[in-house]
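Just one protein chain is left out here, and the rest sit where they should.
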Amino acid sequence: MRPFDYVRPSGLPEATRQARAEGSAFIAGGTNLLDLMKLEVMAPTRLVDINRLDLAECASLPIGGLRIGALVTNSDLAADERVRRDYPLLSRALLAGASGQLRNKATTGGNLLQRTRCYYFYDTSAPCNKREPGSGCSAIGGATRLHAILGASDHCIATHPSDMAVAMQALDAGVEIETVEGITRSVPLSDFYRLPGDTPHIETVLEPGDLITGVVLPAPVKATQIYRKVRDRASYAFALVSAAAVVAVENGTIGSAALAFGGVAPRPWRNHHAELMLAGERPSEKLFEAFADEVLGEARGQGGNDFKIPLLRRTIIATLKQATEESQ
Amino acid sequence: MQTDLTINGHTYALNADQRTTLLDALRQHLGLTGAKKGCDHGQCGACTVLVNGRRINSCLTLACMHDGDEIVTIEGIGSEEDLSALQQAFMSEDGFQCGYCTPGQICSATAMLEEVKAGWPSHVSDSLDGKPRLSDEEISERMSGNLCRCACYPNIVAAIRSASEASS
Partner (left out) sequence: MTAHVKMDAPDRRNRLDAMAQGVIGEPLDRSEGALKVSGKAVYAHEWPVEGLCHAVLVRAAISRGTVTRIDKAPVEAMDGVLAVIDDDRLLRNPAQGTANKAPVQGPRKIFYIGQPLAVVVAESFEQARHAAQQLVVETEAADAVLDPEAETLEHERPKGKQTSQGDLDQAMGAAAFSIDEVYRTPGHSSAPMEPHAAIASWDGDRLTVRASCQMLKYNRNELADALGIKPENVRILAPYVGGGFGSKLGIAHDAVAASIAARAVGRPVALALSRRQVFETTMRRSESRQRVRLAADAEGRLTGIGHAALVSQLPGEKFSEPVTQATHFLYAAKNREIVHEIVRLNLTCAGSVRAPGEAIGMTVLETAMDELAIKAGIDPVELRKRNIPETDPEGDKPFSSHMLASALDRGAKLFDWQRRNPVPRSTRDGEWLIGLGMSSAARVNMLAEAEAIVTLSAGGVRIESDMTDIGTGTYTVLAQVAAEMLGQPMQSVTTVLGDTDLPPGPGSGGSWGASSTGSAVFAACEDIRKCLAEKLGCVEEELTLKDGHAVTANRRVPLAELLADGPISVRGVIEPGKTSKEVRQSTFGAFFAEVAVNEVTAEVRVRRMLGVFAAGRILNAKTARSQCLGGMTFGIGMALTEELIHDPRTGAIVNRDFAEYHLPVNADVPQLEVDFLEERDPWASPIQAKGIGELGISGAAASINNAIFNACGVRVRDYPATLDKILAGL
(Lines give C-alpha, C1' and ligand atoms only; values in the text may rest on other atoms or scores of the structure.)
Protein backbone atom coordinates (compact mmCIF):
# COMPACT_ATOMS: atom_id res chain seq x y z
CA MET A 1 0.00 0.00 0.00
CA ARG A 2 1.37 3.35 -1.02
CA PRO A 3 1.33 6.26 1.38
CA PHE A 4 -1.58 8.64 0.83
CA ASP A 5 -3.12 11.80 2.17
CA TYR A 6 -6.16 11.12 4.24
CA VAL A 7 -8.87 13.75 4.27
CA ARG A 8 -12.30 13.80 5.79
CA PRO A 9 -14.46 16.41 4.05
CA SER A 10 -17.24 18.06 6.00
CA GLY A 11 -19.71 18.28 3.14
CA LEU A 12 -20.43 17.28 -0.41
CA PRO A 13 -18.80 20.26 -2.16
CA GLU A 14 -15.58 19.72 -0.27
CA ALA A 15 -15.71 16.01 -0.96
CA THR A 16 -16.05 16.30 -4.71
CA ARG A 17 -13.45 19.08 -4.84
CA GLN A 18 -10.93 17.01 -2.92
CA ALA A 19 -11.55 13.99 -5.06
CA ARG A 20 -11.11 15.81 -8.32
CA ALA A 21 -7.33 15.77 -8.33
CA GLU A 22 -5.66 12.91 -10.11
CA GLY A 23 -4.88 9.99 -7.83
CA SER A 24 -7.78 10.73 -5.50
CA ALA A 25 -10.29 8.12 -4.44
CA PHE A 26 -13.31 8.16 -2.23
CA ILE A 27 -13.36 5.64 0.54
CA ALA A 28 -16.62 4.47 2.07
CA GLY A 29 -16.81 0.87 3.35
CA GLY A 30 -13.36 0.25 1.96
CA THR A 31 -13.94 -3.48 1.67
CA ASN A 32 -12.82 -3.61 -1.95
CA LEU A 33 -10.62 -0.51 -2.13
CA LEU A 34 -8.35 -1.47 0.77
CA ASP A 35 -8.19 -5.02 -0.51
CA LEU A 36 -6.87 -3.65 -3.82
CA MET A 37 -4.64 -1.02 -2.20
CA LYS A 38 -2.84 -3.64 -0.14
CA LEU A 39 -1.90 -5.36 -3.38
CA GLU A 40 -1.18 -2.02 -5.07
CA VAL A 41 -3.65 -2.89 -7.78
CA MET A 42 -5.06 0.48 -6.85
CA ALA A 43 -2.74 3.09 -5.43
CA PRO A 44 -4.55 6.35 -4.72
CA THR A 45 -2.43 9.17 -3.40
CA ARG A 46 -5.34 10.75 -1.58
CA LEU A 47 -8.17 9.04 0.24
CA VAL A 48 -11.29 11.11 0.68
CA ASP A 49 -13.19 9.54 3.55
CA ILE A 50 -16.88 10.21 2.98
CA ASN A 51 -18.19 8.04 5.81
CA ARG A 52 -19.31 10.98 7.90
CA LEU A 53 -21.29 12.62 5.12
CA ASP A 54 -25.03 12.55 5.49
CA LEU A 55 -25.72 9.84 2.92
CA ALA A 56 -26.78 6.90 5.05
CA GLU A 57 -30.57 7.30 4.89
CA CYS A 58 -33.19 5.42 2.96
CA ALA A 59 -36.12 7.67 2.16
CA SER A 60 -39.50 6.89 0.63
CA LEU A 61 -40.21 9.22 -2.25
CA PRO A 62 -43.45 11.15 -2.39
CA ILE A 63 -44.13 9.88 -5.92
CA GLY A 64 -43.46 6.34 -4.82
CA GLY A 65 -40.15 4.63 -4.90
CA LEU A 66 -37.18 4.68 -2.61
CA ARG A 67 -34.06 6.77 -2.50
CA ILE A 68 -31.17 4.82 -1.03
CA GLY A 69 -28.31 6.92 0.28
CA ALA A 70 -24.92 5.93 -1.09
CA LEU A 71 -23.64 5.13 2.38
CA VAL A 72 -26.49 2.82 3.36
CA THR A 73 -24.74 -0.43 4.17
CA ASN A 74 -25.64 -3.63 2.40
CA SER A 75 -26.86 -5.02 5.74
CA ASP A 76 -29.14 -2.11 6.44
CA LEU A 77 -30.47 -2.11 2.95
CA ALA A 78 -31.22 -5.83 2.99
CA ALA A 79 -33.01 -5.49 6.32
CA ASP A 80 -34.90 -2.30 5.46
CA GLU A 81 -38.61 -3.05 5.85
CA ARG A 82 -39.57 -1.24 2.69
CA VAL A 83 -36.99 -3.11 0.68
CA ARG A 84 -38.07 -6.43 2.12
CA ARG A 85 -41.69 -5.65 1.34
CA ASP A 86 -41.49 -3.88 -2.01
CA TYR A 87 -38.17 -4.96 -3.48
CA PRO A 88 -37.56 -8.43 -2.02
CA LEU A 89 -35.36 -9.16 -4.99
CA LEU A 90 -32.89 -6.57 -3.72
CA SER A 91 -32.86 -8.01 -0.21
CA ARG A 92 -32.30 -11.45 -1.63
CA ALA A 93 -29.46 -10.33 -3.88
CA LEU A 94 -27.73 -8.50 -1.04
CA LEU A 95 -28.08 -11.46 1.29
CA ALA A 96 -26.63 -13.76 -1.35
CA GLY A 97 -23.49 -11.64 -1.51
CA ALA A 98 -20.31 -11.67 0.57
CA SER A 99 -20.58 -12.33 4.32
CA GLY A 100 -22.32 -10.78 7.30
CA GLN A 101 -19.16 -8.89 8.19
CA LEU A 102 -18.62 -7.49 4.70
CA ARG A 103 -22.26 -6.50 4.29
CA ASN A 104 -21.97 -4.49 7.49
CA LYS A 105 -19.23 -2.35 5.94
CA ALA A 106 -19.97 -2.41 2.24
CA THR A 107 -22.09 0.48 1.05
CA THR A 108 -24.60 0.96 -1.74
CA GLY A 109 -22.36 3.29 -3.72
CA GLY A 110 -19.28 1.21 -3.13
CA ASN A 111 -21.00 -2.00 -4.14
CA LEU A 112 -21.89 -0.47 -7.52
CA LEU A 113 -18.24 0.42 -8.00
CA GLN A 114 -16.60 -2.78 -6.87
CA ARG A 115 -13.97 -4.02 -9.26
CA THR A 116 -13.79 -7.28 -11.10
CA ARG A 117 -12.47 -10.45 -9.45
CA CYS A 118 -10.45 -11.38 -12.55
CA TYR A 119 -7.35 -13.24 -11.34
CA TYR A 120 -5.10 -11.19 -13.57
CA PHE A 121 -6.51 -7.81 -12.58
CA TYR A 122 -5.49 -8.82 -9.08
CA ASP A 123 -1.96 -9.80 -10.13
CA THR A 124 0.29 -6.78 -10.64
CA SER A 125 2.91 -8.93 -12.31
CA ALA A 126 0.53 -9.87 -15.14
CA PRO A 127 -0.51 -7.60 -18.01
CA CYS A 128 -4.05 -6.24 -17.65
CA ASN A 129 -5.70 -3.60 -19.79
CA LYS A 130 -8.01 -2.63 -17.00
CA ARG A 131 -5.19 -2.03 -14.54
CA GLU A 132 -2.59 -0.82 -17.01
CA PRO A 133 -4.19 0.35 -20.24
CA GLY A 134 -2.47 -1.07 -23.28
CA SER A 135 -0.54 -3.77 -21.47
CA GLY A 136 -2.69 -6.62 -22.78
CA CYS A 137 -5.24 -9.03 -21.40
CA SER A 138 -3.78 -12.01 -19.56
CA ALA A 139 -7.15 -13.61 -19.06
CA ILE A 140 -7.58 -14.34 -22.75
CA GLY A 141 -5.82 -17.65 -23.19
CA GLY A 142 -5.44 -18.04 -19.44
CA ALA A 143 -7.62 -19.34 -16.63
CA THR A 144 -11.12 -18.14 -17.46
CA ARG A 145 -13.51 -19.86 -15.10
CA LEU A 146 -14.68 -16.49 -13.74
CA HIS A 147 -14.92 -14.67 -17.00
CA ALA A 148 -17.50 -13.10 -19.24
CA ILE A 149 -19.55 -14.77 -21.95
CA LEU A 150 -21.39 -11.59 -22.90
CA GLY A 151 -20.26 -8.03 -23.54
CA ALA A 152 -16.54 -8.78 -23.43
CA SER A 153 -14.02 -7.49 -25.91
CA ASP A 154 -10.65 -8.54 -27.25
CA HIS A 155 -9.18 -6.22 -24.66
CA CYS A 156 -10.94 -7.46 -21.56
CA ILE A 157 -13.15 -10.38 -20.57
CA ALA A 158 -13.64 -9.49 -16.90
CA THR A 159 -17.00 -9.72 -15.18
CA HIS A 160 -18.68 -7.38 -12.74
CA PRO A 161 -19.02 -9.24 -9.46
CA SER A 162 -21.92 -7.47 -7.76
CA ASP A 163 -25.16 -9.20 -6.82
CA MET A 164 -26.81 -5.99 -5.65
CA ALA A 165 -26.32 -4.25 -8.96
CA VAL A 166 -27.93 -7.14 -10.83
CA ALA A 167 -31.08 -6.79 -8.73
CA MET A 168 -31.06 -3.02 -9.17
CA GLN A 169 -30.70 -3.45 -12.90
CA ALA A 170 -33.84 -5.55 -13.02
CA LEU A 171 -35.61 -2.98 -10.82
CA ASP A 172 -34.80 -0.14 -13.25
CA ALA A 173 -32.78 1.75 -10.67
CA GLY A 174 -31.20 5.11 -11.28
CA VAL A 175 -27.90 6.35 -9.95
CA GLU A 176 -27.74 9.82 -8.42
CA ILE A 177 -24.43 11.58 -8.96
CA GLU A 178 -23.04 14.79 -7.48
CA THR A 179 -20.57 16.47 -9.77
CA VAL A 180 -17.67 18.72 -8.92
CA GLU A 181 -19.72 21.64 -10.17
CA GLY A 182 -22.31 20.90 -7.53
CA ILE A 183 -24.81 19.56 -10.02
CA THR A 184 -26.86 16.49 -9.22
CA ARG A 185 -27.51 14.29 -12.18
CA SER A 186 -29.28 11.00 -12.47
CA VAL A 187 -28.23 8.16 -14.72
CA PRO A 188 -30.24 5.01 -15.28
CA LEU A 189 -28.24 2.05 -14.02
CA SER A 190 -28.50 0.55 -17.48
CA ASP A 191 -26.43 3.48 -18.78
CA PHE A 192 -24.11 3.69 -15.80
CA TYR A 193 -21.62 0.98 -16.75
CA ARG A 194 -19.58 1.05 -19.92
CA LEU A 195 -18.65 -2.03 -21.83
CA PRO A 196 -14.91 -2.59 -22.05
CA GLY A 197 -14.39 -2.14 -25.78
CA ASP A 198 -10.82 -0.96 -26.12
CA THR A 199 -10.95 1.07 -22.91
CA PRO A 200 -11.65 -1.50 -20.20
CA HIS A 201 -10.11 0.78 -17.58
CA ILE A 202 -13.10 3.11 -17.95
CA GLU A 203 -15.86 1.21 -16.25
CA THR A 204 -18.59 3.77 -15.63
CA VAL A 205 -19.78 7.17 -16.79
CA LEU A 206 -18.36 8.82 -13.66
CA GLU A 207 -16.02 11.76 -14.23
CA PRO A 208 -13.17 12.64 -11.85
CA GLY A 209 -14.63 13.99 -8.63
CA ASP A 210 -18.11 12.63 -9.32
CA LEU A 211 -19.64 11.10 -6.24
CA ILE A 212 -22.51 8.65 -6.16
CA THR A 213 -24.89 10.06 -3.57
CA GLY A 214 -27.69 7.59 -3.92
CA VAL A 215 -29.66 5.06 -5.87
CA VAL A 216 -33.31 5.62 -6.72
CA LEU A 217 -35.71 2.75 -7.10
CA PRO A 218 -38.92 3.50 -8.98
CA ALA A 219 -42.26 2.82 -7.34
CA PRO A 220 -42.77 -0.88 -6.84
CA VAL A 221 -44.84 -2.75 -9.37
CA LYS A 222 -47.01 -5.70 -8.57
CA ALA A 223 -44.81 -8.53 -9.72
CA THR A 224 -43.01 -11.61 -8.55
CA GLN A 225 -39.37 -10.99 -7.78
CA ILE A 226 -36.72 -13.68 -7.71
CA TYR A 227 -32.97 -13.67 -7.35
CA ARG A 228 -31.18 -16.89 -8.12
CA LYS A 229 -27.46 -17.18 -7.62
CA VAL A 230 -25.34 -20.13 -8.72
CA ARG A 231 -21.91 -20.48 -7.17
CA ASP A 232 -19.16 -22.92 -6.34
CA ARG A 233 -19.94 -23.18 -2.66
CA ALA A 234 -23.11 -22.76 -0.68
CA SER A 235 -22.19 -19.33 0.64
CA TYR A 236 -19.47 -16.66 0.58
CA ALA A 237 -18.61 -17.03 -3.10
CA PHE A 238 -19.05 -14.85 -6.13
CA ALA A 239 -21.70 -15.83 -8.65
CA LEU A 240 -20.80 -18.10 -11.52
CA VAL A 241 -24.09 -16.90 -12.92
CA SER A 242 -27.06 -15.20 -11.33
CA ALA A 243 -30.47 -14.17 -12.53
CA ALA A 244 -32.76 -11.44 -11.22
CA ALA A 245 -36.35 -11.50 -12.38
CA VAL A 246 -39.30 -9.15 -11.94
CA VAL A 247 -42.21 -10.81 -13.65
CA ALA A 248 -45.95 -10.14 -13.56
CA VAL A 249 -48.48 -12.56 -14.96
CA GLU A 250 -52.05 -11.42 -15.42
CA ASN A 251 -54.90 -13.55 -16.69
CA GLY A 252 -52.51 -16.20 -17.85
CA THR A 253 -50.22 -13.96 -19.86
CA ILE A 254 -47.02 -12.22 -18.96
CA GLY A 255 -47.71 -8.55 -18.33
CA SER A 256 -44.21 -7.34 -17.77
CA ALA A 257 -40.85 -9.02 -17.36
CA ALA A 258 -37.50 -7.56 -16.44
CA LEU A 259 -34.51 -9.82 -16.13
CA ALA A 260 -30.89 -9.10 -15.33
CA PHE A 261 -27.95 -11.45 -15.10
CA GLY A 262 -24.76 -11.48 -13.06
CA GLY A 263 -21.43 -13.24 -13.31
CA VAL A 264 -21.57 -13.34 -17.07
CA ALA A 265 -20.66 -9.88 -18.33
CA PRO A 266 -18.64 -6.76 -17.58
CA ARG A 267 -21.78 -5.23 -16.13
CA PRO A 268 -25.08 -6.47 -14.81
CA TRP A 269 -26.50 -7.80 -18.05
CA ARG A 270 -29.94 -6.96 -19.32
CA ASN A 271 -31.44 -7.49 -22.73
CA HIS A 272 -34.46 -5.24 -23.22
CA HIS A 273 -34.95 -6.49 -26.72
CA ALA A 274 -35.31 -10.05 -25.56
CA GLU A 275 -37.72 -9.02 -22.83
CA LEU A 276 -40.12 -7.84 -25.53
CA MET A 277 -40.54 -11.48 -26.52
CA LEU A 278 -42.11 -12.23 -23.17
CA ALA A 279 -44.66 -9.47 -22.80
CA GLY A 280 -48.17 -10.53 -23.72
CA GLU A 281 -47.23 -14.17 -24.10
CA ARG A 282 -48.47 -17.18 -22.19
CA PRO A 283 -45.74 -18.68 -20.06
CA SER A 284 -44.32 -21.85 -21.57
CA GLU A 285 -41.10 -23.81 -21.56
CA LYS A 286 -40.75 -23.05 -25.25
CA LEU A 287 -41.09 -19.32 -24.68
CA PHE A 288 -38.49 -19.38 -21.91
CA GLU A 289 -36.10 -21.32 -24.10
CA ALA A 290 -36.55 -18.83 -26.92
CA PHE A 291 -35.92 -15.98 -24.50
CA ALA A 292 -32.81 -17.64 -23.13
CA ASP A 293 -31.51 -18.30 -26.61
CA GLU A 294 -32.08 -14.68 -27.51
CA VAL A 295 -30.19 -13.49 -24.41
CA LEU A 296 -27.37 -15.89 -25.18
CA GLY A 297 -27.36 -15.23 -28.91
CA GLU A 298 -24.07 -13.37 -28.78
CA ALA A 299 -22.56 -15.40 -25.98
CA ARG A 300 -19.03 -16.61 -26.47
CA GLY A 301 -17.01 -18.82 -24.16
CA GLN A 302 -13.30 -18.60 -23.50
CA GLY A 303 -12.75 -22.28 -22.80
CA GLY A 304 -12.72 -22.29 -19.03
CA ASN A 305 -16.08 -20.55 -18.85
CA ASP A 306 -17.89 -22.30 -21.69
CA PHE A 307 -20.11 -23.98 -19.13
CA LYS A 308 -21.65 -20.63 -18.24
CA ILE A 309 -23.58 -20.64 -21.50
CA PRO A 310 -25.66 -23.76 -20.76
CA LEU A 311 -25.68 -22.88 -17.08
CA LEU A 312 -27.16 -19.46 -17.68
CA ARG A 313 -29.60 -20.89 -20.17
CA ARG A 314 -30.89 -23.43 -17.66
CA THR A 315 -30.94 -20.84 -14.88
CA ILE A 316 -32.94 -18.40 -16.97
CA ILE A 317 -35.50 -21.03 -17.90
CA ALA A 318 -35.91 -22.25 -14.33
CA THR A 319 -36.13 -18.71 -12.97
CA LEU A 320 -38.78 -17.71 -15.47
CA LYS A 321 -40.69 -20.87 -14.76
CA GLN A 322 -40.65 -20.21 -11.04
CA ALA A 323 -41.49 -16.53 -11.43
CA THR A 324 -44.41 -17.08 -13.73
CA GLU A 325 -45.78 -19.90 -11.58
CA GLU A 326 -45.54 -17.84 -8.43
CA SER A 327 -47.06 -14.84 -10.17
CA GLN A 328 -50.15 -16.70 -11.42
CA MET B 1 -1.01 10.72 12.91
CA GLN B 2 -2.83 10.24 16.19
CA THR B 3 -6.21 8.53 16.44
CA ASP B 4 -8.12 8.04 19.66
CA LEU B 5 -9.73 4.64 19.68
CA THR B 6 -12.28 3.35 22.16
CA ILE B 7 -11.75 -0.35 22.57
CA ASN B 8 -13.49 -2.53 25.13
CA GLY B 9 -14.40 0.63 27.00
CA HIS B 10 -10.85 1.96 27.20
CA THR B 11 -9.41 4.83 25.23
CA TYR B 12 -6.17 4.26 23.38
CA ALA B 13 -4.13 6.93 21.66
CA LEU B 14 -2.80 5.32 18.52
CA ASN B 15 0.20 6.83 16.82
CA ALA B 16 0.72 4.92 13.67
CA ASP B 17 1.21 5.07 9.95
CA GLN B 18 -2.01 6.12 8.24
CA ARG B 19 -1.98 2.89 6.30
CA THR B 20 -2.44 0.88 9.48
CA THR B 21 -5.56 -1.23 9.40
CA LEU B 22 -7.70 -1.56 12.48
CA LEU B 23 -6.48 -5.16 12.71
CA ASP B 24 -2.81 -4.22 12.62
CA ALA B 25 -3.43 -1.41 15.08
CA LEU B 26 -4.90 -3.91 17.54
CA ARG B 27 -2.24 -6.55 17.01
CA GLN B 28 0.93 -4.55 16.42
CA HIS B 29 0.35 -1.38 18.37
CA LEU B 30 -2.12 -1.98 21.17
CA GLY B 31 -1.21 -5.47 22.34
CA LEU B 32 -4.68 -6.81 21.60
CA THR B 33 -3.70 -9.91 19.65
CA GLY B 34 -6.98 -11.75 20.07
CA ALA B 35 -8.17 -10.66 16.63
CA LYS B 36 -6.28 -12.77 14.09
CA LYS B 37 -4.86 -12.18 10.66
CA GLY B 38 -5.74 -15.11 8.43
CA CYS B 39 -5.89 -13.53 5.01
CA ASP B 40 -5.78 -9.74 5.41
CA HIS B 41 -8.37 -9.39 2.62
CA GLY B 42 -11.76 -9.98 4.19
CA GLN B 43 -11.92 -13.54 2.96
CA CYS B 44 -11.65 -15.54 6.19
CA GLY B 45 -13.23 -13.64 9.08
CA ALA B 46 -10.48 -14.38 11.62
CA CYS B 47 -10.11 -10.64 12.22
CA THR B 48 -13.78 -10.08 13.09
CA VAL B 49 -14.42 -7.42 15.74
CA LEU B 50 -17.49 -5.41 16.68
CA VAL B 51 -17.72 -1.75 15.75
CA ASN B 52 -20.71 0.04 17.22
CA GLY B 53 -22.21 -3.37 17.88
CA ARG B 54 -21.75 -4.69 14.38
CA ARG B 55 -19.34 -7.35 13.23
CA ILE B 56 -16.82 -6.28 10.61
CA ASN B 57 -13.53 -7.51 9.15
CA SER B 58 -11.00 -5.37 10.95
CA CYS B 59 -8.42 -6.08 8.23
CA LEU B 60 -10.43 -4.12 5.68
CA THR B 61 -10.72 -0.83 7.46
CA LEU B 62 -8.19 1.78 8.45
CA ALA B 63 -7.65 2.51 12.12
CA CYS B 64 -7.69 6.25 11.42
CA MET B 65 -11.31 5.98 10.26
CA HIS B 66 -12.54 4.84 13.68
CA ASP B 67 -12.12 7.68 16.14
CA GLY B 68 -15.33 7.95 18.10
CA ASP B 69 -16.45 4.40 17.36
CA GLU B 70 -17.09 1.79 20.05
CA ILE B 71 -14.86 -1.15 19.25
CA VAL B 72 -15.16 -4.50 21.00
CA THR B 73 -12.61 -7.26 20.50
CA ILE B 74 -12.54 -10.80 21.87
CA GLU B 75 -10.69 -9.43 24.89
CA GLY B 76 -13.80 -7.38 25.65
CA ILE B 77 -16.21 -10.27 25.15
CA GLY B 78 -14.96 -12.27 28.09
CA SER B 79 -11.73 -13.09 29.86
CA GLU B 80 -10.41 -16.53 30.77
CA GLU B 81 -11.87 -16.16 34.23
CA ASP B 82 -15.15 -14.70 33.07
CA LEU B 83 -16.16 -16.29 29.80
CA SER B 84 -19.30 -15.27 27.94
CA ALA B 85 -22.00 -17.85 27.33
CA LEU B 86 -20.80 -18.26 23.76
CA GLN B 87 -17.20 -18.71 24.81
CA GLN B 88 -18.32 -21.34 27.31
CA ALA B 89 -20.35 -23.08 24.66
CA PHE B 90 -17.42 -23.11 22.23
CA MET B 91 -15.44 -24.84 24.99
CA SER B 92 -18.02 -27.46 25.81
CA GLU B 93 -18.99 -28.20 22.19
CA ASP B 94 -15.33 -28.18 21.06
CA GLY B 95 -16.07 -25.42 18.57
CA PHE B 96 -12.39 -25.04 17.72
CA GLN B 97 -9.18 -27.00 17.39
CA CYS B 98 -6.14 -24.88 16.59
CA GLY B 99 -7.95 -21.86 17.98
CA TYR B 100 -6.78 -19.39 15.38
CA CYS B 101 -10.14 -18.59 13.83
CA THR B 102 -11.90 -18.83 17.18
CA PRO B 103 -11.88 -15.22 18.44
CA GLY B 104 -13.28 -14.16 15.07
CA GLN B 105 -15.92 -16.90 15.19
CA ILE B 106 -17.00 -15.84 18.66
CA CYS B 107 -17.09 -12.12 17.89
CA SER B 108 -19.01 -12.92 14.73
CA ALA B 109 -21.49 -15.16 16.54
CA THR B 110 -21.99 -12.59 19.28
CA ALA B 111 -23.09 -9.96 16.78
CA MET B 112 -24.92 -12.47 14.61
CA LEU B 113 -27.27 -13.36 17.44
CA GLU B 114 -28.11 -9.67 17.77
CA GLU B 115 -28.83 -9.51 14.04
CA VAL B 116 -31.29 -12.36 14.45
CA LYS B 117 -32.93 -10.60 17.38
CA ALA B 118 -33.27 -7.50 15.21
CA GLY B 119 -35.14 -9.62 12.68
CA TRP B 120 -32.54 -9.52 9.90
CA PRO B 121 -33.23 -12.22 7.34
CA SER B 122 -30.52 -14.31 5.70
CA HIS B 123 -29.94 -15.93 2.34
CA VAL B 124 -31.57 -19.15 3.57
CA SER B 125 -34.57 -17.59 5.33
CA ASP B 126 -37.76 -18.85 3.75
CA SER B 127 -39.41 -15.53 4.38
CA LEU B 128 -38.17 -11.97 4.66
CA ASP B 129 -40.81 -11.23 7.29
CA GLY B 130 -38.37 -10.46 10.07
CA LYS B 131 -38.97 -13.44 12.30
CA PRO B 132 -36.07 -15.74 11.49
CA ARG B 133 -35.95 -19.00 13.38
CA LEU B 134 -32.43 -19.94 14.30
CA SER B 135 -32.19 -23.34 12.61
CA ASP B 136 -28.85 -25.03 12.06
CA GLU B 137 -29.07 -24.00 8.43
CA GLU B 138 -29.57 -20.37 9.44
CA ILE B 139 -26.62 -20.49 11.82
CA SER B 140 -24.40 -22.04 9.15
CA GLU B 141 -25.32 -19.47 6.53
CA ARG B 142 -24.89 -16.55 8.91
CA MET B 143 -21.51 -17.89 10.07
CA SER B 144 -20.18 -18.58 6.58
CA GLY B 145 -18.01 -15.47 6.67
CA ASN B 146 -15.78 -17.22 9.19
CA LEU B 147 -13.62 -19.95 7.73
CA CYS B 148 -12.31 -22.74 9.92
CA ARG B 149 -9.78 -25.09 8.32
CA CYS B 150 -9.76 -27.45 11.28
CA ALA B 151 -13.37 -27.64 10.16
CA CYS B 152 -15.22 -27.45 13.42
CA TYR B 153 -18.32 -26.17 11.68
CA PRO B 154 -20.72 -28.73 13.15
CA ASN B 155 -19.40 -27.95 16.62
CA ILE B 156 -19.51 -24.20 16.02
CA VAL B 157 -23.15 -24.52 15.01
CA ALA B 158 -23.85 -26.64 18.09
CA ALA B 159 -22.12 -24.10 20.34
CA ILE B 160 -24.11 -21.20 18.95
CA ARG B 161 -27.32 -23.18 19.10
CA SER B 162 -26.79 -24.10 22.72
CA ALA B 163 -25.72 -20.61 23.77
CA SER B 164 -28.71 -19.07 22.07
CA GLU B 165 -31.14 -21.63 23.50
CA ALA B 166 -29.73 -21.04 26.96
CA SER B 167 -30.25 -17.30 26.67
CA SER B 168 -33.82 -17.47 25.38
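In order of appearance the chains are A and B, and numbering begins at 1 in each one.
Please note the rule applied: a residue touches a chain if its C-beta (ideal position, glycine included) is under 8 Å from a C-beta of that chain, and two chains touch if they have at least 3 such contacts.
Treat the numbers as computed from the prediction; the structure is a model and nothing was measured.
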**OP:** Check each of B:3, B:125, B:144 or B:162 against the chain that is not shown and name the one that touches it.
**Re:** B:144
Subject >> Contact partner of the left-out chain, one of A:10, A:125 or A:251 >> reply: A:125
**OP:** Identify the residues of subunit B touching the omitted chain, counting contacts across the whole complex.
**Re:** 16-17, 19-20, 24, 27-28, 31-41, 43-44, 46, 73-75, 77-80, 83, 87, 90-92, 94, 96-103, 106, 124, 136-137, 139-141, 143-158
Original post:
Can you list where subunit A touches the absent chain?
Top reply: 1-3, 38, 40, 117, 119-120, 122-126, 138, 141-143, 145-146, 230-238, 240, 307, 310-311, 314-315, 317-318
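Rule of thumb we're sticking to: only the chains that are shown with their structure count from here on.
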Subject >> Centre distance in Å when subunit A and subunit B are each reduced to the mean of their C-alpha atoms >> reply: 28
**OP:** Give every residue of subunit A touching subunit B within the complex, in rising order.
**Re:** 1, 3-4, 6, 27, 30-31, 34-35, 38, 47, 49, 51, 75, 78-79, 81, 84-85, 88, 91-92, 95-96, 98-102, 104-105, 234-236
Subject >> subunit A-touching residues of subunit B, taken from the complex the two chains share >> reply: 1, 17-19, 21, 40-42, 45, 48, 54-57, 60-62, 64-65, 108, 111-112, 115, 118-123, 125, 128-130, 140-142, 144-146
